[in-house]
Each structure stands twice: as C-alpha cells, then as structure tokens.
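Got a structure here, written out as structure tokens. Questions coming.
Heads up, one of the protein chains got dropped from this complex, but the rest are sitting where they should.
Let's turn to chain A:
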C-alpha cells in the first residue's frame, strides 16, 4: 500500500444553507487505505461533510479531491465512491441481487461481469442464500450487509458509511462492527465512517476527526484523542462516563481549587507551565485510584460515596471530595454503599489541564 498517496483531500471546504454555515473552511487529508471516523454530536456537520464527499450536496466553496482527481463538480457515480446509509436505503421492489447489480447495470457493465462481482460480494458478506429475497424479508443486520455489498460490487476506492449501525440493536451492532473492521483489513480500501458512537469510533478508526459546529476540533489517532485531548470539548466528548472536571487557577505547577492546593509536578505541559491562569483540571474516572491504592498516589483526597452504579464488570461511584463531585471507576466486585468514606488519589501524569478562557490544552 502506498502510504504517501492521499485518497481523499478536502481543501477549504465551505457549505452554507442560507445564512447557516454548516461547514467552515474545512481541511482534511485522508491517506490511501485509511479508516477515518467523523465523530460528533448531532448537528455538527459530519453527515453533511460525508454528503459533500459523495457529491450529494453542492459545496459553497472549496475543493474535494478523490484519488488525486478534483471531483468537486463530478456526479456521485463518477467519484469512485460507494456509500452505505443508516436506513440501509435498499430498493424495496428489487431482490437482493437486483439491489447489488443496479449500479453496475447503470454503468453498463457486461452481464457476466455483473454476475461475477455480485457473486464475489455475496461471498465476502455471506449473503449468498439471500440473493433472491426482497429487502422486506431480511433482518436489520442482513439488510445492512446487503447495503455494504452494494458499495462493494462497485469496486470503488473509497467507502462512505453514514451511521451504518445506528438502526441495529446493541448485539448486532457489536457483531457488524467487527465485520466492518475485518472487511477493511481484507479490502484495504479507504473508508470514511460517520458516527456519534464513540465506541465505534475508538474501535474502528485509524484516525478520528472530532467535529463541532462545522469544524474539526481534533484529528488524531484514537489513543492520542483519548490520552491527549486537544481541548475541553474533545476531553468531555470522549470517555464514558465523562472526564471529571475541576475549575481552579494554575500558577506554575500549583493548582488551587476547592479541592485545596494540588501540585501538578509530573504533568507534561504542551508548551511549558504558564505563569498564572484560570484553568480546568480533568481526570478520567478510570484513572482515579481508590481505597488502599490511593495511598500510593501523589495526589490524595478524602471523599464520601454518594451514588453507586454497578455495571457487572465495573462499578461506577459518584463521590464527593470537598464539595466537588467525582465519578470513579471501581472494580466490579467492590461493595460500596452511599455514605461510605473512600480515599481517592491520582497521578499528575494522568491528568489533563486546559486553559479556562481558550479551552485549549495547557
């Protein structure tokens, strides 16, 4: 695989619906064979961006390149893309076979070639027994598989997924997620995948682009996004339950807040410790040690348990430390009751510090 070649390039893309700016000066470069996930809450412009790449929406300004070709004005079918939709969008009156071959017939592909490609796609997706059925006679998971097959038969470079698993139940979603990842490893195509589900994003992506208000807030690998969120928005968006945040003021390596004076010696500042600034300290629930383990942590706090949520594998507890609420992730076997005292502690190396005003990482 040629890592240098870029598969999809988006340059200074703007899209306005009247006065509403859905996408603003967006730049994105996606490498050949890369799995990019566009992640964001609803209305952030991620699906709009995907529709622009597919050519289903006219852009207001900027360019889109696919496979080195400027396709800004090209028809969707001429862009070398295949698309999978949330609602499957199978043609209800055609059989599975008809659905798979519709695009190829439109492209005037010879009959035997169509048959060959449909057979191959059906084999890859294990839908051979379903070929003669109508979509109405398929289950949700089977329908989505056919929808993926429709992109597959077209032999395209770039796959676009628009929240393909959102209509499925939890079990099926996990199964199909694995299948999509497997498919990506087998085919090696470029894939752009829109979702609002951070688990899908974390598990599937080579890189994640977190979007908000038509802009990319951070574009990085899943581990980078989890471990070093660029700003408050990303920090709060990724992780479940969300990161604990404490408002305070930072002076050199001293963080003063309702929790008291905390030394953040050991935190890897992006630039260098600022002189004095209002700041936000973040710590993920899973990075807080509790009980005996808390004693070994550089930062220690006393807290009282307020609420316990047993999940089986883990137990989540909301604790109160000097009036500040914290979510803590505990072992699933922990037996805690509201009102219990629980010492907690954490390592400055695992915390996140953000400038209060700019919301950027310090």
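Just so we're on the same page, a contact is a pair of C-beta atoms (placed from the backbone, for glycine too) under 8 Å apart; a residue touches a chain by one contact, two chains touch by 3 or more; residues count from 1.
Following the convention adopted for this analysis, contacts and distances are computed from a predicted model.
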| item | value |
| --- | --- |
| Protein name, per the UniProt record, of whichever chain is missing from view ("Exonuclease subunit SbcD", "L-arabinose transport system permease protein AraQ", "Sarcosine oxidase subunit alpha" or "2-oxoisovalerate dehydrogenase subunit beta") | "L-arabinose transport system permease protein AraQ" |
| Listed residues A:90, A:127, A:148 or A:204, member touching the removed chain | A:90 |
| Chain A residues touching the omitted chain (full complex) | 51, 54-56, 75-78, 81-83, 85-93, 102-103, 106-107, 135-136, 143, 150, 154, 162 |
